[in-house]
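Every protein chain of the complex appears in place save one, which is left out.
Naming follows writing order (A, B and C), and every chain is counted from residue 1.
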Amino acid sequence: MKNKRADTLEDAVDQVQDGATVLVAGFGEPGVPEFLIDGVCDRGVRGLTVVSNNAGTGRSGLARLLGEGCISKLICTFPWAKESFVFKELYDAGKIELEIVPQGTLAERMRTAGAGLGGFLTPTAVGTDLAEGKPVHNIDGRDYVLELPLRADIALVKAYKVDPRGNLIFHKAARNFNPIMAMAADYTIVEAAEEVALGALDPEVIVTAGVFVDRYYITGPYAIGKEKQ
Amino acid sequence: MKNKRADTLEDAVDQVQDGATVLVAGFGEPGVPEFLIDGVCDRGVRGLTVVSNNAGTGRSGLARLLGEGCISKLICTFPWAKESFVFKELYDAGKIELEIVPQGTLAERMRTAGAGLGGFLTPTAVGTDLAEGKPVHNIDGRDYVLELPLRADIALVKAYKVDPRGNLIFHKAARNFNPIMAMAADYTIVEAAEEVALGALDPEVIVTAGVFVDRYYITGPYAIGKEKQ
Amino acid sequence: MSETSNLLTPHLMTRDQIAACVAADLEDNWLVNLGIGMPTLIPSFIPQGRDVMFHSENGVVGMGPPPAPGEEEQDLVSAGKGLVTLIPGGAYVHHTDSFAIARGGRLDCAVLGAFQVAGNGDLCNWRLPHQKSGSVGGAMDIAAGAKRVFVMMTHTTREGDAKIVAERSYPLTAGGVVRKIYTDMAVIAVTTNGLVLEAVAPGLTAEDVQAVTGAPLDTANVATIAVAA
Partner (left out) sequence: MSETSNLLTPHLMTRDQIAACVAADLEDNWLVNLGIGMPTLIPSFIPQGRDVMFHSENGVVGMGPPPAPGEEEQDLVSAGKGLVTLIPGGAYVHHTDSFAIARGGRLDCAVLGAFQVAGNGDLCNWRLPHQKSGSVGGAMDIAAGAKRVFVMMTHTTREGDAKIVAERSYPLTAGGVVRKIYTDMAVIAVTTNGLVLEAVAPGLTAEDVQAVTGAPLDTANVATIAVAA
């Protein structure tokens, strides 16, 4: 069996290159792969396009990646929050490009990529600024916007437990974007609190099948935010 | 809390009307809601459009529904199997309409309906008879067929366990179309082997959230095919 | 909080009083999504014995009240990022399944804040006209997908300008979706015949409300809101 385990953070993120499109999971603090983000930061890569629901909190995690100038474009649903002040500084200084996508559309665009589809029609954003320039189809009397797949080079995912094949389970609302982003990238990297033996995860409760996972790194006891450990 | 439990099979299927579009889950024998199908049969409804991967096995279940003349149209991926001889007789006699849909497209059309989307672009069936008359879009150099949502009036679903809110878990490969069909109908009826107390299902392992379930009927000990009980 | 705490504007209802008005209109067995801000006050005012289930777009189906001290779970947050709980019979889903619920017609109601609501039900709540960008989050998906949208907001801007207008001048979130508007002055229904003033806060007249409303109100049948002492 292929060894998917990376013993160091450096190894875990060694496929992240300059200019890559990187999916960063999480919603608020739950489910954010903070270790992997730090690993990417430490690589000193440049020109990343990052897809993330939020635009970073405080100065750690995604905010650190932003602050160190690794990101040239952010695709995001909710950038303007008090805690995302690092992003705001960069944006106001014209140092970063921003694309706003409705949250359901963002998730669906990634699933569409992961499912090998070419696009989907959604009622979301019809008639709004966020649908500008996008084709509109009328199906059975209702208007829908055509949205295209959002595929990435890399996904950074946070899981609760992983087995040697890369099967994943998550923890409460930290599930959020993680299973979707795991599907949508050419190369999916996971940080998990715990590695369990092959066969130890009940096949009925696996949320993300290991076929979507390329690499994993074990962080030790599960915690929200590294500072809390 | 709304009482979703039907104490008799008759009550469970009392919303199935003549001319309804009915989703019938299962792939081969696993996951086929045989009790509910018998209940629909016993109602003596007519003119159903039934969506099912297979076209019935032997003379029971879906084959009985076909044999008793309840179905006027079948939407299906794999109608021509030896065990589907009842369907073949009806088809050869010109007594039933047939629509063939590729299996992945069938599942995705139902998910699209359940997810409130207006359609999707798939590479499946491009250039084939099954894409005839359907619009083709070229996205990034590849052709995709536009497929439309398949929404139904009723879904008949087989689950392993259910709780009073209608949360469901399934059993091995009997999961198949069940969670998808549960999403795609206006009214979803479940047969489950066992009812468990509220809170007894771990919220991390629920496959179908109860918000998709309108009614359930308890069959008693789980078995494949009623004759095996 | 009593009405008299609002000394400077004695006839305006408090946020809690508006929340109680909305809560009274959420029906038994409904699944409801609450926007961030004011709508999060609603759950405490649901009448005893009424089963209203809350959906949070980050994948919580059956969101419960904030945790008791010592029972905080860092991975269980609402869309507004506050700590919450899960009710017995609740479930966790990932982001695309969560938005399948939202867009797929499973939300009986969404209660959202607004910057502006037009007489035809147009909802504007994601970006102010002078802003270069906004935080859309899940608002566009939820507004487009819910069976009915209620708006909960102050009747006017801080500057006293009308937020309810004949035609919207703000960037659109979703067109023609608002069914009812709950403010600190009134409850207004959006109908195909225009806005109908259903009830006013104690101490206010229909004329008082019309004076700060930018669209004509049908005032043929106006009740007075019963507020808690």
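The rule is simple: contacts are C-beta pairs under 8 Å (C-beta built on N, C-alpha and C of every residue); 3 or more make two chains touch, one makes a residue touch a chain.
Here the structure is a predicted model, which means the values were calculated and not measured.
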Considering the full assembly, with which of the depicted chains is the omitted chain in contact? A, B
Out of A:69, A:135 or A:199, which is the one that touches the chain we can't see? A:199
Looking at the full complex, which residue from B:102, B:119 or B:164 touches the chain that isn't shown here? B:102
Contact partner of the left-out chain, one of B:21, B:60, B:178 or B:219: B:178
Over the whole complex, note the residues of chain A touching the chain we left out. 1-2, 111, 113-117, 163-165, 167, 183, 198-199, 201, 203-204, 206, 209-212
Positions on chain B contacted by the hidden chain, ascending: 27-31, 77-81, 91, 98, 100-105, 107-108, 111, 122-130, 170-180, 207, 223-225, 228
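Note that only the chains that are shown with their structure count from here on.
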Give me the fewest steps it takes to get from chain A to chain C if each step has to go to a chain it touches. 1
Among the chains, which has its CA centre at the largest distance from chain B's? C
Centroid of chain A to centroid of chain C, CA atoms only: how many Å? 30
Per the centroid of Cα atoms for each chain, what is the distance between chain B and chain C, given in Å? 36
Residues of chain C touching at least two other chains: 86, 92-93, 96, 99, 102-103, 144-145
Do you know which chain B residues sit against two or more other chains? 115-117, 204
